[in-house]
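Shown here: the complex without one of its protein chains, the others still in place.
The first chain written gets the first letter, and so on, giving A and B; residue counts start at 1 in each chain.
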Amino acid sequence: MLCLLDSDEVARLASVGLVLSHIGMDGGSTEYLTLGIFLVAACLFALMPLGLARLWAWRFAPTKPGPVKNSIYECGLESQGDAWRPFKSAYYLYAIVFLVFDVEIVFLLPFAVAFGGLPLGAVLAMMLFVLLVVEGLLWAWAKGVLRWS
Amino acid sequence: MDVGLRSELQRHGIFVTTLEELYNWGRSNSLWPLGFGLACCAIEMIAASMARYDLARFGAEVFRPSPRQADLMIVAGTVTKKMAPQVVRLYNQMAEPKYVIAMGACAISGGPFKQGYNVLKGIDRYIPVDVHIPGCPPRPEALIHALMTLQQRIAAESLVGPNRPRHLRRDQPGEFPVPEYGSHDLIPPKNESIWRPPVIVRSG
Partner (left out) sequence: MESTETIRLRILEAVPGALLEVVPNGAPVGQPSLLVDPEHALAVARFLRDAPGLQFDYCSNVTGVDWLDREEEEIVRDRVAETGGEKKIEEPRKRVRPGYLEVVYHLYSMALRHGPLVLRLRTGNRTDRVRLPSLTPIWRSCEFQEREVYDLFGVVFEGHPDLRRILMWEGFQDYPMRKDYVEPDDYEYEPTPHDDVWEKARRHYPAPTVGSGGETSGNPGS
């Protein structure tokens, strides 16, 4: 949980803004200034409601944690065991097939777009990657995963 | 602030409000119910949230699948004794402030199954209920009416002072004991601190 910004932090953020504006004026790269302002605004946008909520809780609404309230939500039933338990190794198969058919396209598409202007080293690296993926495909094929019964 | 001055300012385009009013206005118009139904009343609840009755007009259409995000528990339907601990636990897991609408005869008192061996005689035996809706099942209009009643009650809540609602008081509990399955009945059969049977004196 993030806490409310104290005055020191506000001062620090303000000084960061000043530094950024100095850079902007001195270096002449004004695009970094807007970036800095955006960064500060984004941080404030995220932190302010949290800070306000914490302030509200402190002033008006007392927090009331309890053993049942803090327990894991499991549709009202009592939770059994731990969520951090090993999954069956059978799911490894799903991961492989997902990688082969889904993740691979993320790399293949840029590769195809930039194919013409690539140096030899990049092409070789990409070929190695495709080979590894094809190996997974062959393995899944040999396992009979692709057969629709 | 004086009411006359306030309306005078409002006529000139200046809207004045208090923090309390703003807070209550925001909360009463974004009551997110917990999405669960127990029996046939749930069908009416679903109907109320659909286009014809359109619960979204009151900001209450966002049925949350997790009690952590919900403000309002609509107990829609028969609460069996086997289900009661789960309902109480869900209520406990909701974040404050939280409100309960007991929808239908069963949730209020057990309804037609009051004499049954397996039906809880009203959910108010275990958790505090803010609005009761009679009916078997109540029509969607009745649910809307209950929601509006609840909104009025929220709007009338005060942030400070001795009349603060339950969730603003440090000494009031935020969660209630979950009943356990006994060998003949739930243990305890009712939460004595929040519910007592009505005292009735026979006239003759």
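What to note about this one:
Here is the rule we use: a residue touches a chain if its C-beta (ideal position, glycine included) is under 8 Å from a C-beta of that chain, and two chains touch if they have at least 3 such contacts.
What you see is a predicted model, and the numbers here were worked out from it, not measured in a lab.
Interface note for the absent chain: among B:Gln69, B:Asn118 or B:Gln152, the touching residue is B:Asn118. Only one of B:His12, B:Arg52 or B:His184 touches the chain withheld from this view, namely B:His184.
Listed residues B:Arg57, B:Lys82 or B:Arg170: the one in touch with the omitted chain is B:Lys82. The set of subunit B residues touching the chain not shown comprises 82, 109-110, 114-115, 117-118, 121-122, 181-185, 189-190, 197-198, 200-204.
Operating definition for what follows: only the chains that are shown with their structure count from here on.
Note: centroid distance subunit A to subunit B, computed from Cα atoms, is 38 Å.
Residues 66-68, 85-87, 89-90, 92-93, 96-97, 159-160, 167-170, 173-175, 178 of subunit B touch subunit A in their complex.
The touching residues of subunit A, when paired with subunit B in their complex, are 60-62, 64-66, 68-69, 71, 73, 75-78.
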